[in-house]
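Handing you a structure now.
Of the protein chains in this complex, all but one are displayed in their positions.
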Amino acid sequence: MSNIAFIGLGQMGKPMASNLIKKGHSLNVYDINKTAISEVQSLGAHSSISPKEAVKGCEFIITMLPNGKLVENVIFGKDGIIHSMDKNSLIIDMSTIHPLESDSLRNRLAEYNIEFMDAPVGRTSDNAIAGTLLILAGGTPSQIERSSPILLCMGSEIINAGGPGKGIRVKLINNFMSISLNALSAEAATLCEALELPLDIAIEVMKGTPAIKSHFTTTWANKVLQNDLTPAFMIELAHKDLGIATDVANQLHVPLSMGAAALEIYNQARAMGRGKQDWTAILEQARINSGLKK
Amino acid sequence: MSNIAFIGLGQMGKPMASNLIKKGHSLNVYDINKTAISEVQSLGAHSSISPKEAVKGCEFIITMLPNGKLVENVIFGKDGIIHSMDKNSLIIDMSTIHPLESDSLRNRLAEYNIEFMDAPVGRTSDNAIAGTLLILAGGTPSQIERSSPILLCMGSEIINAGGPGKGIRVKLINNFMSISLNALSAEAATLCEALELPLDIAIEVMKGTPAIKSHFTTTWANKVLQNDLTPAFMIELAHKDLGIATDVANQLHVPLSMGAAALEIYNQARAMGRGKQDWTAILEQARINSGLKK
Amino acid sequence: MSNIAFIGLGQMGKPMASNLIKKGHSLNVYDINKTAISEVQSLGAHSSISPKEAVKGCEFIITMLPNGKLVENVIFGKDGIIHSMDKNSLIIDMSTIHPLESDSLRNRLAEYNIEFMDAPVGRTSDNAIAGTLLILAGGTPSQIERSSPILLCMGSEIINAGGPGKGIRVKLINNFMSISLNALSAEAATLCEALELPLDIAIEVMKGTPAIKSHFTTTWANKVLQNDLTPAFMIELAHKDLGIATDVANQLHVPLSMGAAALEIYNQARAMGRGKQDWTAILEQARINSGLKK
Partner (left out) sequence: MSNIAFIGLGQMGKPMASNLIKKGHSLNVYDINKTAISEVQSLGAHSSISPKEAVKGCEFIITMLPNGKLVENVIFGKDGIIHSMDKNSLIIDMSTIHPLESDSLRNRLAEYNIEFMDAPVGRTSDNAIAGTLLILAGGTPSQIERSSPILLCMGSEIINAGGPGKGIRVKLINNFMSISLNALSAEAATLCEALELPLDIAIEVMKGTPAIKSHFTTTWANKVLQNDLTPAFMIELAHKDLGIATDVANQLHVPLSMGAAALEIYNQARAMGRGKQDWTAILEQARINSGLKK
C-alpha cells in the first residue's frame, strides 16, 4: 500500500479518492472546498491545509482539477507541491487540460528531475464511483508500470496511449470527435423531424452505414488509410447529395451550420480536382489545408 | 415473371437491370447512352427508342436516374411515359433525388390515378452487381407488397421506410449524416496527426465512446430521447473541452471549420441557459432553432 | 414612344410599369394577380390574358418576376411569349434570378435569333415608385443603347455591367456581399453589447477603418490587387486578434458563427505559409481554394 496525495475533490475526484482509500491506500487530500475534504476524511483520508502540506512523504501525487492554470498553481504556486515534495515521487495529472499546457508542466518539472505523467479518464461520474473508469495513460513504460496498481483502484481499464503527453492528447481527440458529433447528429435528427420521418426508422437504416458505424473503422480502413482513392463513392456525388440535403433544410427552415460547413469542404475538394476521387479523400484535403501534407 | 420497363442504365442501373433479367423477368430498357443499352440487350433486354416506347405493356416501371429533373422529364416530357403507360402499372423510382421533387411527382401522378413509389438504394456498385443492395422502400403497404418480389431481385434487404416519400427521406438523412461525418472525421484525424498522436490509438479509444459508437444509439437513447436532460456530461463542460480542442487546432494551424461551427452551437446553448443540462440537450436547441419546438 | 409588354406586376413591377405609362409609352401588361392588373389598367395599360397575348406587336418585352423558373415559363411555356412575339423585339429581364439560368435563357433564345438582355435593379421599392432605381444592365452595346430610353423611365442611373449576363452577375455579387455583411455586422454589434461597449462609440471608431470603409476600396487597392503582399498588417497578427475576439465571445456566450468561420480561414492561410504576408493575401488563398489560381 502507498502514501498518496490527492488534490482536487470534485465530482470525479472525490469518488476516485474514495476508491483509493477503500483499496487500502493512505491518502492526504486537499481541495479548496472544505465540505469535500470532510467527506473523504470520514473514510479515513488525512486533511491538508495546502498542496505543499499534502504531498509530504507521499510516493504518488494525483491532481484532478478543472483546468491547466489550476494544475500549474498547485505545482508551482506559493503553496505549491514543488516546495516540499519528495523528488522521487510521481505526479499523475488526471485532469482534462490543454495538451500544450500539460507538455509545458512536464517539461518544467523535468528541469527539477521530477516525473510527471498525464492520465485523464474516460466514462462518467457513475464509473468514477464504481471504480470502472477508463484511464488514458500517457507516460514512459516505467511510469505506466509504476502507476498501474494505483490507477486500477480507480478504473477498470488502462489504455497505454503511447508515451508522455499522449494520454491527454487522445482524450482531446476523443472529446473533440464525440462533442462535435453530438451537434452534427442533432442537425440530422432535426432535418429528419422536419421531413416528418420518424427518427427510429432513420436510426435503423443508419445502423447499417457509416452514419452510425463510423468512417474510421469502415470506409477509411480500406481506402484513404491504405492510400487508395479509387472511388467507392465519388466526392462529386457526395457533394451533390449533401447539396440536396442543405437545400431541403433551407426550404424547411432547418439551420444546419455544420452541414453547411461540410458542403463547403466538399466544394473545395472538387475545386482542387478531387471530384472523381473516393469521398475518403476528404482526409487528404484536410491534411493539405493544415500543412501536414504538401 | 413480369414485364418491366427499366429507364436509366448508369453505373447502378445497368447491373440492377441485369439482375432482373437473370431472375427471369422480361425487360424493356431505355437510356440516352446507346452503349449501355447494347450491354443489357446482350443479356436479353428489349431496347426502346424512348421512355414512352419502353413502358408499353409493362406492369412495373423502374427509373434510376441522376436527378429529379430527369425523372420528371422521363415521366411528363414530350416522349414521357405518361403518354403511353398502362394506368395500372406501378412506377418505382429508385433514383436518389430531392424528396420534395419526389413528393411533387407522386402528387402529380395521383391526379392521373397512377401509383408512384420511391425506393432508393443503399450500399455500393459492387452490391448492385451482386444483387445485394439495401432497398429503402417508400410506399403504401400494398405497393411494397406488390413491388417486393421485383425489388428482391436487385437487393438482399428491404427496409419499409414507413409510407410514400419516406424511402427517399431516409436516404437523404442517411447521406447527410454519413457525408458530413466523413468531413468531421477528417478534422479529428488531422488534429490527431498535428498532435503527433497515432490515429490507431485514437481509434482504439473512440471505439469505446460515442465518437465511434454514435450518439443515436448510446447517449441519446437514455437521455434526450427520453426527455431526460439531467446531466451525465454538462453542456458547459462539453463547450470547455471543445474550446480547448479548437484552441489547440489554431495553435497547430489545423483548420476545423466544422468543429468551429460546433463550438458556436454549444456557445449558443449556454447563452440559452442550458449550460447545466446534459449535452444531448443540443438536440432540443436545434429543434427550437428550426421552429419545430416552441 | 414604344409599345411595351410588361410581365410581372409585383411590389417592384407595378410602380415600374406605372412609370413607363406616365412617360407616355403604350403598355400591355400581364400578371396572375388580377388586382395588380386593374391598378395599372386605371393608368392606361392594356390588360392581357396571357404572356403570349401581351407581347403581340411590342418592340420591348420586360419581365419582372420572382424567380428563373417563372421567367422560363413566361418565355417558353404553353402560353409563352415565344409563340407570338415579334422576332425583332428585345426581351429585357429585370428580375433577380440565378445567373446560370439567365445564361441558359439567353442561349436558348439565341437559337431563335431572339435578343435577351438582363437588367436587374438596385435600391428599394420607394425608388421604384420615384423612378430612381439603379439599373444594372447586362447586354451588348447596341442592346444597352436601344433599351436605355426605356430603362431611364424606371431608373435614374444605368450601370453598364460589361456585357450579356453581367447585369445579373453584378446584382448577385452585390447581394451576396450586402446580405452576408448584415449578418457579420450583427455578430460584431452583439459582441459589442456583451462587452458593455456602446455601439455608437464602436461605429465612430470603425468609420475610420476598413470595418466600415470596406476593404475593396482601401486596404486591397494598394496591396493584393497590386500583387503586393508585403505586410501592412500580418495574417498571423490578424489571426491572433480574431482569436482573442472569438475567445471573448465564447466567454461571454455570444455565438459568432461567421467570425468562427473567418478564424479558420486565417488559420488555413497560416498553415499554407502565409503568416507573414499582408492580411489582404486572404484573397489569394480564396482563389487557390476555388481552383482559380494554381
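The letters A, B and C name the chains in turn, as written, and every chain counts its residues from 1.
Simple rule for what comes next: contacts are C-beta pairs under 8 Å (C-beta built on N, C-alpha and C of every residue); 3 or more make two chains touch, one makes a residue touch a chain.
Since the model is a prediction, treat every value here as computed from it, not as a measurement.
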Identified contact with the non-displayed chain, of B:129, B:152 or B:272: B:272
Residue of C:40, C:71 or C:238 in touch with the missing chain, whole complex considered: C:238
Touch criterion as defined above, residue of C:26, C:84 or C:190 at the omitted chain: C:190
Residues of subunit A (touch criterion as defined above) contacting the omitted chain: 239, 243, 247, 249-250, 253-257, 260-261, 263-265, 267-268, 270-271
Missing-chain contacts mapped onto subunit C: 67, 96-100, 122, 124-125, 134, 136, 159, 161-162, 166, 169-170, 172-199, 201-217, 219-220, 225, 232-233, 238, 240-242, 244-245, 247-248, 251-255, 257-262, 264-266, 279-280, 282-283, 285-287, 289-292
Contacts of subunit B with the absent chain, listed as residue ranges: 257, 261, 268, 271-273, 289-291
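Everything that follows uses one rule, which is that only the chains that are shown with their structure count from here on.
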Co-neighbours of subunit B and subunit A - touch as defined: C
Between subunit A and subunit B, centroid-to-centroid distance (C-alpha), Å: 32
Averaged-CA centre spacing for the pair subunit C and subunit B, given as whole angstrom: 35
Contacts with 2+ other chains: residues of subunit A: 257, 261, 289-291
